[in-house]
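Below is one structure, written out as C-alpha coordinates; comments come after it.
Left out: one protein chain. Kept in place: all the others.
Up next is chain A:
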Amino acid sequence: MNYGFLSSFFQKDLFLVLGFVFECLKERGMAGSNEVNLNECKTVVPLNTWVLISSFKLAYNLLRRPDGTFNRHLAEFLDRKVPANLNPVDGVFSFDVLIDRATGLLCRIYRPATAEEPEPNIVELEKPVVGDVVPVIIFFHGGSFAHSSANSAIYDTLCRRLVGICKAVVVSVNYRRAPENRYPCAYDDGWTAFKWVNSRSWLQSQKDSKVHIYLAGDSSGGNIAHHVAARAVESGIDVLGNILLNPMFGGQERTESEMRLDGKYFVTLRDRDWYWRAFLPEGENRDHPACNPFGPNGRSLEGIKFPKSLVVVAGLDLIQDWQLAYVEGLRKAGKEVKLLYMEQATIGFYLLPNNNHFHTVMDEISEFVGSDC
(Lines give C-alpha, C1' and ligand atoms only; values in the text may rest on other atoms or scores of the structure.)
Protein backbone atom coordinates (compact mmCIF):
# COMPACT_ATOMS: atom_id res chain seq x y z
CA MET A 1 0.00 0.00 0.00
CA ASN A 2 1.38 3.32 -0.99
CA TYR A 3 0.62 5.80 1.75
CA GLY A 4 3.21 8.29 0.59
CA PHE A 5 1.06 10.05 -1.89
CA LEU A 6 -1.54 10.80 0.74
CA SER A 7 0.70 13.36 2.37
CA SER A 8 1.15 15.27 -0.87
CA PHE A 9 -2.55 15.92 -0.94
CA PHE A 10 -2.46 17.53 2.42
CA GLN A 11 0.28 19.75 1.21
CA LYS A 12 -0.68 23.24 0.37
CA ASP A 13 1.84 25.79 -0.68
CA LEU A 14 0.94 29.00 1.00
CA PHE A 15 1.93 31.97 -1.00
CA LEU A 16 3.22 34.85 1.04
CA VAL A 17 3.32 36.48 -2.32
CA LEU A 18 -0.43 36.05 -2.78
CA GLY A 19 -1.25 38.94 -0.54
CA PHE A 20 1.27 41.04 -2.34
CA VAL A 21 -0.05 40.11 -5.77
CA PHE A 22 -3.57 40.90 -4.76
CA GLU A 23 -2.51 44.30 -3.48
CA CYS A 24 -0.96 44.98 -6.85
CA LEU A 25 -4.08 43.93 -8.65
CA LYS A 26 -6.22 46.12 -6.45
CA GLU A 27 -3.99 49.05 -7.21
CA ARG A 28 -4.31 48.55 -10.92
CA GLY A 29 -7.96 49.08 -10.30
CA MET A 30 -10.72 48.60 -12.72
CA ALA A 31 -9.22 49.22 -16.10
CA GLY A 32 -11.61 51.43 -17.95
CA SER A 33 -12.02 49.11 -20.90
CA ASN A 34 -12.73 46.15 -18.64
CA GLU A 35 -15.59 47.94 -17.02
CA VAL A 36 -17.09 48.82 -20.38
CA ASN A 37 -16.73 45.28 -21.61
CA LEU A 38 -18.53 43.76 -18.69
CA ASN A 39 -21.41 46.15 -19.09
CA GLU A 40 -21.61 45.71 -22.87
CA CYS A 41 -21.72 41.98 -22.44
CA LYS A 42 -24.57 42.17 -20.04
CA THR A 43 -26.77 44.22 -22.32
CA VAL A 44 -26.76 41.72 -25.14
CA VAL A 45 -27.55 38.51 -23.26
CA PRO A 46 -30.13 37.64 -20.65
CA LEU A 47 -28.81 37.67 -17.11
CA ASN A 48 -28.89 33.94 -16.58
CA THR A 49 -27.02 33.37 -19.83
CA TRP A 50 -24.46 35.94 -18.75
CA VAL A 51 -24.03 34.16 -15.43
CA LEU A 52 -23.69 30.78 -17.14
CA ILE A 53 -21.15 31.80 -19.72
CA SER A 54 -19.21 33.96 -17.31
CA SER A 55 -18.91 31.13 -14.88
CA PHE A 56 -17.64 28.88 -17.67
CA LYS A 57 -15.17 31.57 -18.58
CA LEU A 58 -14.04 31.83 -14.98
CA ALA A 59 -13.74 28.09 -14.57
CA TYR A 60 -11.87 27.73 -17.85
CA ASN A 61 -9.40 30.40 -16.81
CA LEU A 62 -8.64 28.32 -13.74
CA LEU A 63 -8.03 25.26 -15.83
CA ARG A 64 -5.67 26.50 -18.52
CA ARG A 65 -2.12 26.73 -17.31
CA PRO A 66 0.35 29.09 -18.96
CA ASP A 67 2.70 26.20 -19.69
CA GLY A 68 0.09 24.60 -21.89
CA THR A 69 -0.98 21.93 -19.43
CA PHE A 70 -4.55 21.53 -18.30
CA ASN A 71 -5.96 20.94 -14.84
CA ARG A 72 -8.01 17.92 -15.85
CA HIS A 73 -8.96 16.85 -12.31
CA LEU A 74 -10.43 20.23 -11.53
CA ALA A 75 -12.11 20.32 -14.93
CA GLU A 76 -13.89 17.05 -14.28
CA PHE A 77 -14.78 18.17 -10.76
CA LEU A 78 -16.34 21.39 -12.01
CA ASP A 79 -18.11 20.06 -15.09
CA ARG A 80 -21.79 19.48 -14.40
CA LYS A 81 -22.73 16.10 -15.80
CA VAL A 82 -25.93 14.15 -16.04
CA PRO A 83 -26.39 10.40 -16.31
CA ALA A 84 -28.13 8.76 -19.23
CA ASN A 85 -31.75 7.98 -18.55
CA LEU A 86 -33.75 5.12 -19.96
CA ASN A 87 -36.88 6.66 -18.53
CA PRO A 88 -38.18 9.08 -21.17
CA VAL A 89 -38.10 12.72 -20.15
CA ASP A 90 -40.15 14.93 -22.44
CA GLY A 91 -40.37 12.02 -24.83
CA VAL A 92 -36.64 11.36 -25.09
CA PHE A 93 -34.63 8.59 -23.48
CA SER A 94 -30.89 8.03 -23.57
CA PHE A 95 -28.31 5.36 -22.98
CA ASP A 96 -24.56 5.13 -23.27
CA VAL A 97 -22.73 2.74 -25.54
CA LEU A 98 -19.07 1.82 -25.43
CA ILE A 99 -18.22 1.65 -29.11
CA ASP A 100 -14.48 1.15 -28.89
CA ARG A 101 -13.02 -0.66 -25.93
CA ALA A 102 -9.44 0.09 -26.89
CA THR A 103 -9.85 3.86 -26.61
CA GLY A 104 -12.80 3.77 -24.20
CA LEU A 105 -14.89 5.69 -26.74
CA LEU A 106 -18.37 6.24 -25.39
CA CYS A 107 -21.36 7.66 -27.18
CA ARG A 108 -24.62 8.75 -25.68
CA ILE A 109 -27.59 7.82 -27.80
CA TYR A 110 -30.83 9.76 -27.63
CA ARG A 111 -33.99 8.28 -29.03
CA PRO A 112 -37.57 9.43 -29.09
CA ALA A 113 -39.86 7.33 -26.91
CA THR A 114 -42.60 5.86 -29.04
CA ALA A 115 -46.27 5.80 -28.16
CA GLU A 116 -46.36 1.99 -28.15
CA GLU A 117 -43.33 1.49 -25.97
CA PRO A 118 -43.25 4.45 -23.63
CA GLU A 119 -40.81 2.80 -21.23
CA PRO A 120 -38.03 0.96 -22.99
CA ASN A 121 -36.05 -1.74 -21.31
CA ILE A 122 -32.64 -3.14 -22.02
CA VAL A 123 -33.67 -5.22 -24.99
CA GLU A 124 -35.36 -2.31 -26.69
CA LEU A 125 -32.35 -0.05 -26.71
CA GLU A 126 -31.31 -1.11 -30.17
CA LYS A 127 -34.74 -1.75 -31.53
CA PRO A 128 -34.87 -0.74 -35.18
CA VAL A 129 -35.97 2.82 -35.83
CA VAL A 130 -39.37 3.10 -37.38
CA GLY A 131 -39.95 5.29 -40.35
CA ASP A 132 -39.39 5.76 -44.01
CA VAL A 133 -36.73 8.29 -43.31
CA VAL A 134 -35.19 8.62 -39.88
CA PRO A 135 -32.42 11.18 -39.56
CA VAL A 136 -29.49 10.22 -37.40
CA ILE A 137 -27.50 13.17 -36.15
CA ILE A 138 -23.98 12.50 -34.99
CA PHE A 139 -23.27 15.31 -32.58
CA PHE A 140 -19.86 16.56 -31.44
CA HIS A 141 -20.00 18.73 -28.33
CA GLY A 142 -17.99 21.91 -28.05
CA GLY A 143 -15.40 22.98 -25.54
CA SER A 144 -12.53 24.10 -27.74
CA PHE A 145 -11.24 20.52 -27.92
CA ALA A 146 -10.36 20.57 -24.21
CA HIS A 147 -13.54 21.00 -22.22
CA SER A 148 -16.85 19.21 -21.69
CA SER A 149 -18.06 15.71 -22.39
CA ALA A 150 -20.97 13.99 -24.02
CA ASN A 151 -22.56 13.75 -20.60
CA SER A 152 -22.13 17.42 -19.75
CA ALA A 153 -25.49 18.83 -18.68
CA ILE A 154 -25.52 21.61 -21.28
CA TYR A 155 -24.92 19.17 -24.13
CA ASP A 156 -27.31 16.58 -22.84
CA THR A 157 -29.97 19.28 -22.91
CA LEU A 158 -29.03 20.37 -26.42
CA CYS A 159 -29.06 16.84 -27.81
CA ARG A 160 -32.45 16.13 -26.30
CA ARG A 161 -33.77 19.20 -27.99
CA LEU A 162 -32.36 18.10 -31.34
CA VAL A 163 -34.21 14.80 -31.04
CA GLY A 164 -37.44 16.68 -30.56
CA ILE A 165 -37.13 19.24 -33.31
CA CYS A 166 -35.67 16.93 -35.94
CA LYS A 167 -37.49 13.74 -35.01
CA ALA A 168 -34.05 12.22 -35.13
CA VAL A 169 -31.86 9.82 -33.25
CA VAL A 170 -28.91 11.73 -31.87
CA VAL A 171 -25.55 10.12 -31.21
CA SER A 172 -23.32 12.32 -29.05
CA VAL A 173 -19.65 11.38 -29.28
CA ASN A 174 -17.42 11.51 -26.20
CA TYR A 175 -14.25 12.16 -28.17
CA ARG A 176 -10.80 12.35 -26.62
CA ARG A 177 -9.74 15.84 -25.67
CA ALA A 178 -6.67 18.06 -25.79
CA PRO A 179 -4.08 18.66 -24.53
CA GLU A 180 -3.72 15.05 -23.42
CA ASN A 181 -4.91 13.86 -26.82
CA ARG A 182 -3.93 16.12 -29.68
CA TYR A 183 -4.85 16.09 -33.32
CA PRO A 184 -5.91 13.76 -34.84
CA CYS A 185 -7.48 11.90 -31.87
CA ALA A 186 -10.74 13.84 -31.87
CA TYR A 187 -11.12 13.29 -35.61
CA ASP A 188 -10.25 9.61 -35.31
CA ASP A 189 -12.87 9.18 -32.61
CA GLY A 190 -15.35 11.04 -34.78
CA TRP A 191 -14.57 8.71 -37.62
CA THR A 192 -14.89 5.62 -35.41
CA ALA A 193 -18.28 6.83 -34.26
CA PHE A 194 -19.29 7.59 -37.82
CA LYS A 195 -18.43 4.11 -39.02
CA TRP A 196 -20.19 2.58 -36.05
CA VAL A 197 -23.36 4.56 -36.71
CA ASN A 198 -23.25 3.80 -40.40
CA SER A 199 -23.03 0.07 -39.70
CA ARG A 200 -25.95 -0.19 -37.28
CA SER A 201 -28.80 -2.00 -38.96
CA TRP A 202 -31.18 -0.71 -36.32
CA LEU A 203 -30.50 2.87 -37.43
CA GLN A 204 -31.39 2.26 -41.06
CA SER A 205 -34.31 4.13 -42.58
CA GLN A 206 -36.91 1.83 -44.02
CA LYS A 207 -37.02 3.62 -47.34
CA ASP A 208 -33.60 2.50 -48.53
CA SER A 209 -32.10 0.47 -45.69
CA LYS A 210 -29.42 3.05 -45.24
CA VAL A 211 -28.51 5.17 -42.26
CA HIS A 212 -29.37 8.81 -42.97
CA ILE A 213 -26.50 10.62 -41.32
CA TYR A 214 -26.13 14.28 -40.45
CA LEU A 215 -23.06 15.63 -38.71
CA ALA A 216 -23.47 18.42 -36.20
CA GLY A 217 -21.40 20.22 -33.64
CA ASP A 218 -20.72 23.46 -31.90
CA SER A 219 -17.36 25.19 -31.49
CA SER A 220 -14.68 22.46 -31.71
CA GLY A 221 -17.50 20.02 -32.44
CA GLY A 222 -18.31 21.97 -35.57
CA ASN A 223 -14.70 21.71 -36.64
CA ILE A 224 -14.77 17.96 -36.04
CA ALA A 225 -18.00 17.63 -38.02
CA HIS A 226 -16.33 19.23 -41.04
CA HIS A 227 -13.32 16.94 -40.93
CA VAL A 228 -15.35 13.79 -40.39
CA ALA A 229 -17.55 14.76 -43.32
CA ALA A 230 -14.49 15.21 -45.49
CA ARG A 231 -13.25 11.78 -44.52
CA ALA A 232 -16.66 10.26 -45.11
CA VAL A 233 -16.94 11.52 -48.65
CA GLU A 234 -13.40 10.35 -49.31
CA SER A 235 -14.50 6.89 -48.25
CA GLY A 236 -17.57 7.05 -50.42
CA ILE A 237 -20.10 7.19 -47.60
CA ASP A 238 -22.88 9.73 -47.89
CA VAL A 239 -23.43 12.43 -45.35
CA LEU A 240 -26.76 14.19 -45.83
CA GLY A 241 -25.79 17.46 -44.19
CA ASN A 242 -23.47 19.30 -41.83
CA ILE A 243 -24.74 21.58 -39.07
CA LEU A 244 -22.01 23.81 -37.69
CA LEU A 245 -22.84 26.03 -34.72
CA ASN A 246 -20.20 28.69 -34.11
CA PRO A 247 -17.60 26.28 -35.53
CA MET A 248 -14.06 26.64 -34.29
CA PHE A 249 -11.71 27.64 -37.07
CA GLY A 250 -8.70 29.89 -37.12
CA GLY A 251 -5.54 30.86 -38.88
CA GLN A 252 -2.17 32.41 -38.37
CA GLU A 253 -3.19 35.84 -39.51
CA ARG A 254 -5.05 38.16 -37.12
CA THR A 255 -8.36 39.12 -38.62
CA GLU A 256 -10.37 42.26 -38.14
CA SER A 257 -13.07 40.61 -36.05
CA GLU A 258 -10.46 39.03 -33.79
CA MET A 259 -8.89 42.37 -33.04
CA ARG A 260 -12.14 44.25 -32.75
CA LEU A 261 -13.87 41.77 -30.46
CA ASP A 262 -10.90 40.49 -28.44
CA GLY A 263 -11.98 40.23 -24.80
CA LYS A 264 -15.31 41.89 -25.40
CA TYR A 265 -17.76 39.03 -25.29
CA PHE A 266 -16.43 36.33 -22.99
CA VAL A 267 -13.66 35.21 -25.32
CA THR A 268 -10.10 36.42 -25.76
CA LEU A 269 -7.63 35.82 -28.56
CA ARG A 270 -5.21 34.59 -25.97
CA ASP A 271 -7.45 31.74 -24.91
CA ARG A 272 -8.18 30.87 -28.55
CA ASP A 273 -4.44 30.64 -29.16
CA TRP A 274 -4.04 28.45 -26.07
CA TYR A 275 -6.60 25.93 -27.31
CA TRP A 276 -5.05 25.68 -30.75
CA ARG A 277 -1.65 25.18 -29.22
CA ALA A 278 -3.15 22.45 -27.06
CA PHE A 279 -4.86 20.66 -29.93
CA LEU A 280 -2.56 21.03 -32.93
CA PRO A 281 0.56 18.91 -33.20
CA GLU A 282 3.47 20.49 -31.40
CA GLY A 283 5.33 22.91 -33.55
CA GLU A 284 2.43 23.48 -35.92
CA ASN A 285 0.87 26.87 -36.36
CA ARG A 286 -2.71 27.88 -36.96
CA ASP A 287 -2.48 27.47 -40.71
CA HIS A 288 -2.52 23.74 -40.15
CA PRO A 289 -5.46 22.42 -42.20
CA ALA A 290 -7.21 21.15 -39.08
CA CYS A 291 -7.54 24.73 -37.95
CA ASN A 292 -7.66 26.44 -41.31
CA PRO A 293 -9.18 24.01 -43.80
CA PHE A 294 -9.29 26.51 -46.67
CA GLY A 295 -6.07 28.26 -45.77
CA PRO A 296 -2.60 28.07 -47.33
CA ASN A 297 -2.24 24.41 -46.32
CA GLY A 298 -5.83 23.46 -46.94
CA ARG A 299 -7.35 22.05 -50.04
CA SER A 300 -10.32 22.91 -52.11
CA LEU A 301 -13.37 20.72 -52.04
CA GLU A 302 -14.02 21.32 -55.68
CA GLY A 303 -15.25 18.25 -57.43
CA ILE A 304 -15.81 16.42 -54.15
CA LYS A 305 -19.29 15.39 -53.12
CA PHE A 306 -19.29 17.35 -49.86
CA PRO A 307 -22.66 17.52 -48.07
CA LYS A 308 -24.79 20.67 -47.83
CA SER A 309 -23.94 22.77 -44.79
CA LEU A 310 -25.84 24.96 -42.37
CA VAL A 311 -23.33 27.28 -40.73
CA VAL A 312 -24.38 29.47 -37.82
CA VAL A 313 -22.16 32.45 -37.03
CA ALA A 314 -22.64 34.65 -33.99
CA GLY A 315 -22.10 38.32 -34.76
CA LEU A 316 -20.30 38.88 -31.47
CA ASP A 317 -17.95 35.93 -31.82
CA LEU A 318 -14.41 37.12 -32.36
CA ILE A 319 -13.54 34.29 -34.73
CA GLN A 320 -16.38 35.07 -37.13
CA ASP A 321 -14.02 36.14 -39.89
CA TRP A 322 -12.67 32.60 -39.96
CA GLN A 323 -16.13 31.13 -39.92
CA LEU A 324 -17.19 33.41 -42.76
CA ALA A 325 -14.04 32.46 -44.65
CA TYR A 326 -15.04 28.83 -44.20
CA VAL A 327 -18.45 29.53 -45.69
CA GLU A 328 -16.78 31.35 -48.54
CA GLY A 329 -14.46 28.42 -49.09
CA LEU A 330 -17.44 26.10 -49.40
CA ARG A 331 -19.17 28.44 -51.83
CA LYS A 332 -16.12 28.87 -54.01
CA ALA A 333 -15.91 25.10 -54.32
CA GLY A 334 -19.50 25.03 -55.44
CA LYS A 335 -20.86 23.43 -52.28
CA GLU A 336 -24.32 24.11 -51.00
CA VAL A 337 -24.14 26.20 -47.86
CA LYS A 338 -26.61 28.27 -45.91
CA LEU A 339 -25.17 30.92 -43.64
CA LEU A 340 -27.11 32.05 -40.59
CA TYR A 341 -25.47 35.21 -39.34
CA MET A 342 -26.94 36.13 -35.95
CA GLU A 343 -25.88 39.70 -35.46
CA GLN A 344 -26.35 40.23 -31.77
CA ALA A 345 -25.55 36.69 -30.70
CA THR A 346 -22.59 35.79 -28.52
CA ILE A 347 -20.98 32.40 -28.13
CA GLY A 348 -23.15 29.86 -26.36
CA PHE A 349 -26.45 31.52 -27.29
CA TYR A 350 -27.81 28.09 -28.20
CA LEU A 351 -27.31 26.71 -24.69
CA LEU A 352 -30.35 28.33 -23.13
CA PRO A 353 -33.72 28.75 -24.88
CA ASN A 354 -34.19 32.30 -23.69
CA ASN A 355 -33.44 34.38 -26.76
CA ASN A 356 -34.67 34.81 -30.30
CA HIS A 357 -31.45 33.60 -31.90
CA PHE A 358 -31.97 30.28 -30.18
CA HIS A 359 -35.41 29.76 -31.62
CA THR A 360 -34.45 30.98 -35.08
CA VAL A 361 -31.56 28.56 -35.22
CA MET A 362 -33.58 25.63 -33.92
CA ASP A 363 -36.21 26.26 -36.60
CA GLU A 364 -33.56 26.39 -39.30
CA ILE A 365 -31.96 23.18 -38.10
CA SER A 366 -35.32 21.48 -38.09
CA GLU A 367 -35.96 22.58 -41.64
CA PHE A 368 -32.46 21.67 -42.78
CA VAL A 369 -32.90 18.11 -41.56
CA GLY A 370 -36.56 17.92 -42.41
CA SER A 371 -36.07 18.84 -46.04
CA ASP A 372 -34.80 15.38 -46.84
CA CYS A 373 -37.73 13.54 -45.30
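Throughout what follows, a contact is a pair of C-beta atoms (placed from the backbone, for glycine too) under 8 Å apart; a residue touches a chain by one contact, two chains touch by 3 or more; residues count from 1.
One rule holds in what follows: contacts and distances are computed from a predicted model.
> Given the options "BHLH domain-containing protein", "serine C-palmitoyltransferase", "DELLA protein" or "Nuclear pore complex protein Nup85", say which is the protein name UniProt records for the missing chain.
Options "BHLH domain-containing protein", "serine C-palmitoyltransferase", "DELLA protein" or "Nuclear pore complex protein Nup85" narrow down to "DELLA protein" for the missing chain.
> Using the definition of touch stated at the top, determine which of A:157, A:255, A:297 or A:366 touches the missing chain.
A:157
> Can you name the residues of chain A that touch the chain not displayed here?
On the chain A side, contact with the omitted chain comes from 1-3, 5-7, 9-16, 18-19, 21-22, 24-25, 28, 30-31, 34, 38, 42, 47-48, 50-52, 54-55, 58, 61-66, 71-74, 76-78, 80-87, 89, 95-99, 101, 104, 106, 108, 121-123, 125-126, 151-154, 157, 174, 270, 351-354.
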